[in-house]
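Partial view: only certain chains, each at its native spot in the assembly.
Residue numbering begins at 1 within each chain, and the chains themselves are lettered A and B in the order written.
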Amino acid sequence: MSIRVTIWHEYRHEKKNPKVAEVYPKGMHEAIASHFRKCKDMEVFTALLDDPDNGLSDEVLKKTDVLTWWGHGAHNEVSDLTVERVYKRVHEGMGLIVLHSGHHAKIFRKLMGTSCDLKWRADGEREILWITRPGHPITEGIADHIILEKEEMYGEFFDVPEPLETIFISSFEGGEVFRSGVTYQRGLGSIFYFRPGHETFPTYYNPQILRVLENAVRWAIPRMPSSPIKSNHTPAGWLNAELQKPVEEKK
Amino acid sequence: MSIRVTIWHEYRHEKKNPKVAEVYPKGMHEAIASHFRKCKDMEVFTALLDDPDNGLSDEVLKKTDVLTWWGHGAHNEVSDLTVERVYKRVHEGMGLIVLHSGHHAKIFRKLMGTSCDLKWRADGEREILWITRPGHPITEGIADHIILEKEEMYGEFFDVPEPLETIFISSFEGGEVFRSGVTYQRGLGSIFYFRPGHETFPTYYNPQILRVLENAVRWAIPRMPSSPIKSNHTPAGWLNAELQKPVEEKK
């Protein structure tokens, strides 16, 4: 069965800034989507901020195993209802991959419980992403580091909770560092934040960056039925009742 | 300099339920406060849901190093503005100790990014809290486990993020387990969730429970000036500028 990936994109910068349109003539989402379409185990969808329901209706989300998220200038135009729907689906097990300036997306801040603030400078500096977790599914096929010749700088302190796993750490020409690949779990859902991808640089054509994204999608798939374990009142005697069930009824 | 502790309490059950009033005639907050008042390094305040600003104005919070939180039936009566004020102060470094049914408090859910749901049964069962992190400041003076003869049961799955440290795990007569003492960090703030403390049982008179609370207060104190590190635009050249400062100006 295929992994159903939905690539969510703000899709505004391409329309306003000719420099961005030049780098991503069909939009950043299509750069990522066209790579994923080559993966035989993936079924690829795109969803845009200006679509009805911000492109993320309950129907779309129900059919999404893993959602990628790129936003920047229009975080506040994502409706609170959309944020609630995505939040609920992540807790039910949908994977979420937050890209670059998505660190300030409402949904990421809500899931983290922090401001997700950071230092930044968009001067087009050399970034090196160093692997700090070789052997992790997300770094499969990446040897030791990734060099991006021009990227925006993001610097620590990155105001997120201590990550479950810190997978990449970047250095920038200007001397800053950043935890560029970090994992979290919320409810049944797996979350991966991946730093690179400023809109004026061709980062999402880099084969190593695409490989990391591809790995992350496979890592983030839902692992349980989509009905979360309900918390509830558990009457005394549940254990005896369960022990006395005939064997065939036991799970 | 004293640690300024504010004990926040919903203070409703004592007024409605004679059984609770019997156990805590002055309110649960006073049971905790009267213990803390014996600690020479603490200055103790109480704040109640029905006070103006829910007892937690900016002025009160500014003077609070560590806040303890007990709520149950009236989580929704805590105003969103209060939640925002507390959230901001935790990020600035104020410690937060969330007690028992406070797991469902708006402020805890907002900081966790999860539902904080759990299984429960209020039949008055024996609970044993086992230390899973001996040597931690919060378990100082507790030998191996704490037995509470009657408590409400809370059972896993406790829908919180993977804790930074799991310090206590409880077992209950009915067969359930629960991660009863867990730590988190959000912004500059340290957070400790501690399970015991149902309103109908005399848990907050138990000397071991009070010792854990006392330890937790000392562990959770702010460690940095209250102005958080601001994230911002960092112009190229900051490093050279800093390197060229005369020595006496360098931090």
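Here is the rule we go by: contacts are C-beta pairs under 8 Å (C-beta built on N, C-alpha and C of every residue); 3 or more make two chains touch, one makes a residue touch a chain.
Predicted, not measured: the structure shown is a model, and the values here were computed from it.
Participant: So we've got 2 copies placed here, but how many does the whole thing have in this file?
Facilitator: Across the complete structure, the repeated chain appears 4 times.
One rule holds for everything that comes next: only the chains that are shown with their structure count from here on.
Participant: When the Cα trace of chain A is superposed on that of chain B, what is the rotation angle, expressed as a multiple of 5 degrees?
Facilitator: 180
Participant: Show which residues of chain A lie in contact with chain B when the two form their complex.
Facilitator: So the residues of chain A touching chain B come out as 91, 110-115, 117-121, 123, 153, 155, 157, 159, 161-162, 164, 174-176, 184-187, 229-236, 238-239.
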